[in-house]
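Just below is one structure, and these are the notes that go with it.
Left out: one protein chain. Kept in place: all the others.
For clarity, chains are labelled A, B and C in written order, and residue numbers in each chain start from 1.
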Amino acid sequence: MTAPPRWAVGIFDLKLPVLVALVLFTALVLLLIFVAKRRPNMYIRPLAGITAIEEAIGRATEMGRPVLYVPGIDDVNNIQTIYSMVILEHVAKKVAQYGTPLIVPTCRAFVTPMAEETVKQGFTNAGSPELWHDGIVRYMSDEQFAFTAATNGIILRERPAATLLMGSFYAESLMLAETGFMAGSIQVAGTANIHQLPFFVVACDYTLIGEEFFAATAYLSREPSLLGTIKAQDGFKAMILAFLMAGLFVETLAWLGVPVPAAADGIHTVLYDWLRF
Amino acid sequence: MNGRVSGREGWIRRLEQVDRRVIFVLMGLAIILPLYTGWSLQQTPTKPVQDFHAALETLPPGTKIFIADDWDPGSKAELETAAVAVLTHCFRRGLRVIDATQWGTGAIIVNDTLERVARSMGKTYGEDYVYLGFKEGREVVMQAAAENLRGVYPRDYRGTPVAKLPILEGIGSLRDVALLVSVSAGYPGTKEWVQQVQRRFNVPMIAICNGVSEPEYQPYYNSGQLRGLVGGLANIAVYERLIGAEGFGTRAMVAQSSGHYMLAALILAGNLFFALSRRRTLLAVAIAVAGGGFFLWTIVRILAGP
Amino acid sequence: MMPFAHLALLMKLLCQVFFTLAVLSFLYRDNPIYRFAEHFFVGVAAGYWIVLQFHTVFLPKLWTPFVQKGLMGQGIAPEESRFQILLLAIPGALGLLMFAQFSRNTSWLARWPMATVIGSFSGLAIIGFAQGDLIPQIQANVLPILRPGSLTRLGAAPAFSTEQLWAFLDATSYPILTIGVICCLIYFFFSTEHRGATGAAAMVGVWFLMVSFGASYGRTVATRVSLFLERATFLLIEKTPVGGWQVRNAAVTAVVAAAMIVFLVWYFRIARREAPAETQ
Partner (left out) sequence: MRREIPLFLTFLFGTFFVSMNFLQGDRLREATGGFLPDQINDWMSIIISFTYVLGVGNVLRIHVKKVARRENGWGYSAATLAGLAAMMIYGLILWIPLGIAFDGQPASVEPGREWMTGMQTGSVFNWFYDAVYTPMQSTMYALLAFFISSAAFRAFRVRSFQAALLAVTALLLIVGGVPLGETVWSGFPELTSWVMEILQTAGKRAILIGAALGAISTGVKIILGVEKSYLGGRA
């Protein structure tokens, strides 16, 4: 590995590739957030996960059994908990439209009022705020395993037909998914905690993987800052893809011993000096 | 699915939904019983482990290295074993160790482990090794230590000013050490050291971590950001053998293997019952033949013996 | 009479065994022994953090320099400036604002220290992820279509041997990395629908993701087994030196376990008849 191209003068030490990538990406994020404010219906492909959530709610309605929604076990300082509320609002709205019971166990004292507000908002959006009652959002315990045991108790007693696990989960992921599976409910999970994804994938009917979780919230809420970010990341990913393809081409030529044509010298310089710094 | 549950299917359903405590007992026995055997199993090191070993093996004696012991009692099984092996290797090769932790809850157990190994090998504190202890700040501390080590750690864990420690002569920052060894149990750990120090300050780095983190750190090994990687107790045991200091890892390997095979059997059995109860005969036969065949072959190989 | 130090060691062993078994008793079901141990642990952990922060940060980084060097002007090294040391009042004050959290009227002040912490970690994350993850990982994936020399190796290997298998796997490594990363990136691309070529690529991408989750699953199993293995070794196999003699941990385990079982039988058979039903 050669040293990165630098521009070190005085107190400055500008690592150019990092600097350029950061400036480019930041500009892209800000630009697309700006655009998203003007055009909130920017295209995001429909996600199978959202359809899966809606189908699960539909089945719960058919069976006349409740929907269980767990917004993760992290506090409000975790961004996933906050984004989980976007999905909860959507779920609350759907549930209110069908008149299906909803249960939201929470693991943090601070999350509880937030979840209450969100469910009320969802009910109001569906035009039936009178459905709200105190038994919907249930604060269990701040302690991980106590919360898990209590939630498992709810699953076994009230047998929800749909279990939605959306947010930041840790070791309890597999215990909740196992109990839900045993109780025969349709399970949809979503988390950006990569370590827990394998356990959700094997025990749930559908899993929103990492970035899909954030994309789902952007899709549902149409909030400019979420939407613009997803679009900006897509844009940057497209650039990465182009870079990888170009790199593949150039590297293969080099491997085959084909001399790079003089016309492509510019590309060659960029790929060799910038990418392989 | 038809509504009528025949006798055979009811039996399968009951097995499928067996009380979890039965499985707990099976798993417990699978791990506990082999502890009483004295068998030993052969092991071949993989390339990342060989690279890890080589990175420490090629340093000349007297070289100063930095060990980031980022673990706590929650990963004692794997990482205390790992730390003991790494320290034994370093001391045996005459490397001088600067140790610190980013895990507050690990401050005491890391100190105890370091002291135990150092004392058993007759090393002098302050000369051959030093423990800088814990400072709050996670990534802040990591990049600060790479900027100015003495600024972050004005005194060591025992309260001695670092200026009085001969081992730290000529070490102004992490850029002055020959190698950064990350013993990592998660956040903050190897990933954060790579992000904040390895690339930014061009410090050569190797890592030894728990099994859970290993897949996540493999891309760093593949990209050359980590020059060696040991992950999980099985690989730690191989490393113990490479340095000729067989410890807990090596002794635990029979029980570890048996636990793994029990878990594999549980996954296969669960899916077999699942396939049977859903009348998916082809899947059931496939699982039974593949799984049964593999376990039969395992038994044959064990009986054939070394 | 046993010396005090030995008694302390023996008590330590007893506590270690008790707390280990107390947690394991949760496997049977939630019970008062587990609850007691868990609550005690929460208290000990909270106390531990406070003491740790006091000794490693508060005292050496804030109190001693600020009071001794800053306010009293003692022992300032030539390269230090007293003014800079007095500036420690800023983080000290921001830290104290954390306490504003405990009153409803002042809780907004607690956002100030939180804002500095979040800002700093965001800044570090930007640099760390861009410089340590993003660019090196993209760079590492700029590869030729085949690993140089891998085809020759494959050709040279005898047919239907394990050697040929390894040569084949080696030859696939660059295509796998290239195709895998590209397809997974396409899967996480949300601006186009997954149809046609993109759909096919996204499907391949999911396969790669599943394989990588499988690897995580397998390694997670390994870690969990190791953790219990270590506990079992401690409870049943290890011996603890106390003074001149070796105490068998297994004996202590047997005694403590017997006492626990008696208590639990009594609790679930008799004491809990009147108690409200528990969950799980």
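Everything that follows uses one rule, which is that contacts are C-beta pairs under 8 Å (C-beta built on N, C-alpha and C of every residue); 3 or more make two chains touch, one makes a residue touch a chain.
Just so it is clear, the model here is predicted, and its values are computed rather than measured.
Contacts of the undrawn chain with the visible chains, over the full complex, involve A, B, C.
Interface note: of C:Ala45, C:Ile145 or C:Ala200, the residue touching the hidden chain in the full complex is C:Ala45. Even with one chain removed from view, chain B keeps its contact list with that chain: residues 16-18, 20, 23-24, 26-28, 31, 41-48, 72-77, 105, 107-109, 111-112, 115, 135-138, 140-141, 143-144, 147-148, 151-152, 155, 158-160, 200, 214-216, 218-219, 221-222, 232, 234, 237, 253-254, 256-264, 266-271, 274, 283, 294, 297-298, 301-302, 306. Within the entire complex, the positions of chain C that touch the omitted partner chain are 8, 11-12, 15-17, 19-20, 23-24, 26-27, 35-64, 68, 79-81, 84, 87-88, 90-92, 94-96, 98-99, 101-102, 108, 110-120, 122-127, 129-131, 133-134, 137-138, 140-141, 162, 165-166, 169-170, 172-173, 176-177, 179-181, 184-185, 187-188, 205-222, 224-225, 227-228, 230-231, 234.
Not every partner is drawn; the one left out touches chain A at residues 8, 10-15, 18-19, 22, 25-26, 29-30, 33, 76-77, 79, 82, 85, 109, 114, 142, 145, 171, 174-175, 177-178, 181-182, 192, 194, 198-199, 201-203, 210-211, 214, 223, 225, 229, 232-233, 236-237, 240.
As a convention for this text, only the chains that are shown with their structure count from here on.
Contact with both chain A and chain B is made by C. Separation between the centroids of chain A and chain B, computed from CA atoms only, is 30 Å.
In this assembly, the C-alpha centroid of chain A lies 22 Å from the C-alpha centroid of chain C.
With each centre defined as the average position of its C-alpha atoms, the distance from chain B to chain C rounds to 12 Å. In chain C, 127, 131, 139, 216, 220 are the positions where the chain touches two or more neighbouring chains simultaneously.
Shared interface positions of chain B, defined as residues touching 2 or more other chains, are 212, 216, 224. The residues of chain B lying in touch with chain C in their complex are 21, 24, 28, 31-32, 35-36, 75-78, 104-105, 107, 133-136, 138-140, 143, 154-155, 192, 194-196, 198-200, 210-212, 214-216, 219, 222-225, 231-234, 248, 252, 255-256, 259-260, 263. The touching residues of chain A, when paired with chain B in their complex, are 1, 3, 182, 194-195. Within the complex, the chain B residues that touch chain A are 17, 202, 212, 216, 224.
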